[in-house]
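Up next is chain A:
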Amino acid sequence: MPETVSQNGGYMVAAYIITAVILVVYTIVLARRTRNKHY
Partner candidate 1 sequence: MTLAQRGRWTTITALVLLAGIYVRALRFTPVELHQGPAQKIFYLHVPSAWSAMLSMGLVGLASILFLLLKDARYDRFAAASAEVGTVFCCVMLTTGPLWARPIWGTWWTWDARLTLTLMLFFLFIGYQVLRGAVTDPGLRPRYSAVVGICGLILLPFIHLSVYLFRTLHPMPIVLKPSAPSLPGSMLVTLLLSFGVFTLLYVGFVMQRYALGEGAGDA
Partner candidate 2 sequence: MRDLVRHAWLIARKDLQLEFRSRTALASAVVFTALVLVIFEHGRDPTAVPTIDLAPSILWVTFSFAAMLALNRAFQAELENQALDGLLLAPISRTSLFWGKLGANLVFVALVQIVGILLFILFFNVPVWRIWVPLLLVSALATVGFIAVGTLFSAMVVRTRFAELMLPVLLLPFLLPPLIAAVAITVKLFAGRPLSESAGWLRLLAGYDLAFVSLTTLLFPATVTE
């Protein structure tokens, strides 16, 4: 992760994590709904 972290590096980390979480969660949600549809 970042080598030079000034005080605001935390925000960056938070933003990157939240974005990843949102996108991955939605991917999983879509996959599960697709699976449920066929059964």
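Throughout what follows, a contact is a pair of C-beta atoms (placed from the backbone, for glycine too) under 8 Å apart; a residue touches a chain by one contact, two chains touch by 3 or more; residues count from 1.
In picking the candidates, the idea was that all candidates are chains of the complex that A comes from, given by their letters.
Source: prediction; values computed, not measured.
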Selected neighbour of chain A [touch, this complex] from 1 or 2: 1
Residues on chain A engaged by candidate 1 in the complex (per definition of touch): 1-9, 11-12, 14-16, 18-20, 22-24, 26-27, 30-31, 33-34, 37
